[in-house]
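In this view, the complex is presented without one of its protein chains, the others remaining in place.
So, chain A:
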Amino acid sequence: MIKNRDTRFTLLLLIPVLLVLIAYVLYPSLRTFMESLQKDGSMTFGNYSDFFTQESKTNLEALWNSVYISILSVLVSAFIGIPLAFIFNRYDFPGRGFFASAAIMPIVLPSLVGVMAFMFLYGETGLIPNAIKDLFGLDEVPFKIGGVSGILIVHAYTMYVYFYMTVSSAINKIDPSLEEAAYNLGANRFKVFWKITFPLLTPAIVAASLLVFMISMASFSAPFLLAGGYRVLSLQIYFSKINGDMEVAATQSVILSIVSISFLLFMRWYQNRKDYRMASKGIGAHRSEVNHPLLKWILVFTGVVGVIILLLPHFTILLLSLVPDGTWTWQTYPSVFNFENYRLLYQDPNIFKPLKNSLILSFIATAGNLIFGVLASYVLVKRKFVGKSFVDILVMIPWALPATVIGMNLIFAFNEPTIFSFGNILVGTFWILPLAYFIRHIPLVVRSTNAVLEQLDDSIEEASRSLGAKWFYTFRKVILPLILPGVLSGTLLAFVESVGEFPTSVLLYTISNRPISIEIMNQLRMFNMGQAAAYGMIQISLIALVLFISNKFFGVKAEKSLS
């Protein structure tokens, strides 16, 4: 028996957390690994040697393509995001505030919906290339996206936001007196930037680069719709699974996992390392007003054009959702607009079903996330125990693992009865999707709860206990009310992300409970763009609503917990 009451209690809280992590994070990964060692009924590393030596080099090429696209995505996103962060945080000009908030608009587009919008805007039959063609009387469309360039453009559009947000917050934390001191010592603008400002920003830039690299490695929707014949690893896993090459899919999953988890570990090391650059907080950045009239209006003009480009996908989805099915076939532009698609959504049970499915599945998953997230976060932030960083890493693994891999892990783990599924086979049943969504969003909820719990001084809890309150009373009356806003905003975000979740859905759904993203894919296949876009609009509104509620009522910038 453990003597110390506190230690015993910590253990009591820790056990369920560990059980969940082992059962649904660790065990499925290990099952995939075991599967990858199976070849022709025996245990070998054969699948791995095939991966690297196979004559057609398909797999190696896919791995290389993934890395190549990821590196390019980092460069392009940095190239857009970092200058934007500087301009919006260091200079003042008319409309700055509006442009600055518009800059994060890409995150209200769920990935599948975003890619769809890009296809309709810039694809072969896209509105923009055709508009230009007609405007200038060209014979051919002047450009179209697809393959590498398509994936890259979508990545740049969605991922520059990570650079923009991390670098912005780093810029705002730089103590202006550091730069002033350098000017005072005689340095010119150029020198101050390269010798003072830039070195202070490198941690943020490195963090954003790692993040974008991982997200692009995991990216699924963009290659799924745009790749054409171009192979990337996350997509190859899906194809292997569809073709029934389960051992190959397992091997590909393990290799992709290794890359992702190495990045996670490297990132943790990089962020935990003692850093002299920790800038003093709470000193507002000073913005210099742009006075030169020409420069000022160039900035405003660029801002307006930028906002139009940023919001074009949203408008496209809105526009398409108003085009009834069957009214836009061979014409270049749609001509009929009404609310037919929304009416069907509301009245046709078949069309409403996927939306209802998604809401139910996500609700179950998110309820789990809420309970698990609060418990895990409390143990991680407020309790001491050995092996904390191991638990911490387990919690973060679902964040690092590409969704495709999580889907495969679940297939391998739960296509047979296990104690973790209480002796049931979960694959092919209703429960596999809520489980997948739950696992996917563990890190999001835990991290957003961590952020508020870390703000909460330990002495608050101690004060309550010294006044005679037991732990559970303290937790209910003091801790929970204080952290609730942060927790709820994280949970709501997890909910809307679950509603839009595509990669695990496409691997695990069953016909009877197909979620909204699968239905979007089906409608696209049948060229029912209007209906697909109407589903998309619902997701966009949900995300926007959640961000608005978090900002307005909880005072939390929910978009922060996405990075």
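Worth a mention:
Assume a contact is a pair of C-beta atoms (placed from the backbone, for glycine too) under 8 Å apart; a residue touches a chain by one contact, two chains touch by 3 or more; residues count from 1.
Please note the rule applied: contacts and distances are computed from a predicted model.
The listed options are "Cytochrome d ubiquinol oxidase subunit II", "NAD(P)H-dependent oxidoreductase", "Sulfite dehydrogenase" or "Spermidine/putrescine import ATP-binding protein PotA", and the UniProt record of the chain not shown names that protein "Spermidine/putrescine import ATP-binding protein PotA". Between the chain not shown and the residues A:Gly41, A:Gly229, A:Gly423 or A:Pro481, the one that touches is A:Pro481. Taking the complete complex into account, A:Ala463 is the one of A:Ala181, A:Ala463, A:Met526 or A:Leu545 that touches the chain left out.
Seen from chain A, the chain kept out of the figure touches residues 4-5, 457, 459-460, 462-470, 473, 477-478, 481-482.
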